[in-house]
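Notes follow the structure.
Moving on to subunit A:
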Amino acid sequence: MKSAKFDHQRMVTLEEAVAALGSADGEARIMGGGQSLGPMMNLRLAQPDLLIDLSRVGGLDGIEVAGDTIRIGARVTHARIEDGAVPGVTGAYMQFVASGISYRSVRNRGTIGGSVAHADPSADWPSALLALGGDVVIAGQDGERRMPLDGFQIGPFATGLGFEEILTGFELPTLGEGAKCGYYKVNRKPGEFADAIGAVVIGSAPRVVCGATEAAPFRVVAAEERLAAGAAEISVADARDMIAAQDPGFDDYDLQIHAVALSRAVGRAFA
Partner candidate 1 sequence: MADGGATDGKGIGARVLRKEDWRHLAGKAKFTGDFQRPGQKEMAFVRSDVAHARIVSVTKPAGFEDSVFTAADMPGMRPMRAPSKLPGYKGADYPALAIGKVRFVGEPVAVCVADTRAEAEDLAQATVVEYEELPAVVDMLDAKAPDAPRLHEDWDDNLVMETFADDDFSKIADRATVIVKREYRMARHAMNPMEGRAVFAEWDDRTDQLMMWTSTQVPHLIRTGLAEFLGLDQRQVRVIAPDVGGGFGCKALLQPEEVIAGWLTRHLEAPVRWIEDRREHLVTGANCREHHYFVTIHATPEGRILGLDCDVTIDAGAYSVYPFTNGLEGAMAHGNLPGPYDLEVYRCRTQTMTTNKPPLMPYRGVARPGVCYAMEMTIDALAREIGMESHLIRAMNMVKQEQLPFMSIAKKHFDSGNYPKSVEMVVDMIGLDKIRAEQAAAKDDSRLIGVGMGSYVEQTAHGTSVFASWGVAMVPGYEQATVRLTPDGGLELRIGVQSHGQGMETSMAQMAYEVLGIDPEKVMVTHGDTGLTPYSTGTYASRSMVMAGGATARACRVLAERMEIIAAHLLQCERAEVSVRGGKIVSGKGEVSFAEIGRVWYLNPDELPDDVDQGGVEVTMGYRPEPDSGAFTYASHACKVAVDIDTGKVKILDYAIVEDCGTIVNPMIVEGQTYGGATQGIGTALLEESTYDSFGNPGASTFADYMMPGATDAPHYRIDHMESPSPFTEYGIKGMGEGGTIPTPAAIGNAINDALKGIGAEVTETPFTPRRVLAAIAAATQNRQGDAA
Partner candidate 2 sequence: MADGGTGPGSDGQGIGARVLRKEDKRFLDGAGRYVSDIYLPRTLEAAIVRSPVAHAENLKISPPAGAEGRFFTAEDMAADGVQPIHVVSKFPGHKGSDYPHLATGKLRFVGESVAVCLADTRAAAEDLVAGAEIDFNALPPVVDMLAAVEPSAARVHDDWDDNVILDSRFDANAENVSAPVSVTRTFRMNRQAVNPLEGAAVLAEWDAREDRLVVYSASQIPHILKNALCECLGLRQNQVRVVAPDVGGGFGYKCVLLPEEIYIPWVAMQVKRPVRWIQDRREHLVTAANAREHHYSVTLHAQPDGTFVGLEADIIVDSGAYSVYPHSNILESTMAGRTLHGPYTFSAYKVRSRAVATNKPPIVPYRGVARPGICFALELAIDAMARELGREPYDLRMQNLVPPEKMPYTTITGGEFDSGDYPEALRRSADLIDVAAVRARQLEGEADGRLIGVGFGCYIEMTALQTSAAARAGLAAIPGYEQAHVRLTPDGGLEIGVGVQNHGQGMETTLAQVACEKFGLDIDMVSVRHGDTATSPYSTGTYASRSMVMAGGAIARTCDVLGENIRRIGAHLLQCGFDETTISGARVVGPSGDVSFAEVARVWHRNPEDLPADVDPAGVEVTSGFRPSPDKSPFSYATHAAIVAVDPELGHVEILDYVISEDCGTIVNPMIVDGQILGGALQGVGTALFEESCFDAEGQPLSSTFADYTMPGSTHLPNIRLDHLVNPSPLTEFGVKGLGEGGAIPPPATIANAVNDALREYGAEVSETPITPRRVRACVVAKS
């Protein structure tokens, strides 16, 4: 079970990296920690012709608070977040999410940027960050641009990134002390990809996400309205209706566990 052949280029600047994406013949992929891409390449499910290695590119592993946003570099590892590198309530929420991602030895290599760019529907960050809201920071040939997390992921393994663009980081809201966060992941074994995710962040306005679907994670509108109206819990039965209303194509069991995840995420937010 060995990867197919590919070329490997180590980049020193983002500009080089973007240029390499453009000039590559065949499929070029950005390699962050490689913890998602690595297994797929060993299984030959992914066979890029060129891997662009960003490990030497500066400025991708910073964490800075600037007013009401926290800027997090794409190359920040899950392990750093788990160890509390992100401050405040936002950090506490992200710390909880990070600690449930795979295993420590994977978290030491895996990066938040890689995870979101890879856009595996069952991964944690796409759902967790969607609940937080904020922007994705993207480098391209015309320099840097931002894209809201809302709508960034458009399907399984599909995002709004252009072919010649690189995800360089995130700008996330710094949640106030009063903010409430709840995250509930249904799986059978710690570290496994999720069977269902419920993510709830109540900052300025409630954001409720149903994740680990066949497609992209989505916000559950009815649930957000219910919470905005002051509710402090959502029953499983109600959650089933709310999710079903958005027609995610679940069978009864999937609908059930996503509803339970949502209901229990709300429970955790108010616990």
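Quick note on the criterion: contacts are C-beta pairs under 8 Å (C-beta built on N, C-alpha and C of every residue); 3 or more make two chains touch, one makes a residue touch a chain; residues count from 1.
Keep in mind how these were chosen: all candidates are chains of the complex that A comes from, given by their letters.
This is a predicted model, so every value here is computed, not measured.
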| item | value |
| --- | --- |
| Subunit A: touching candidate in this complex (1 or 2) | 2 |
| Residues of subunit A defined as touching candidate 2 within the complex | 1-5, 39, 43-44, 186, 188-190, 192-193, 195, 236, 252-253, 256-257, 260 |
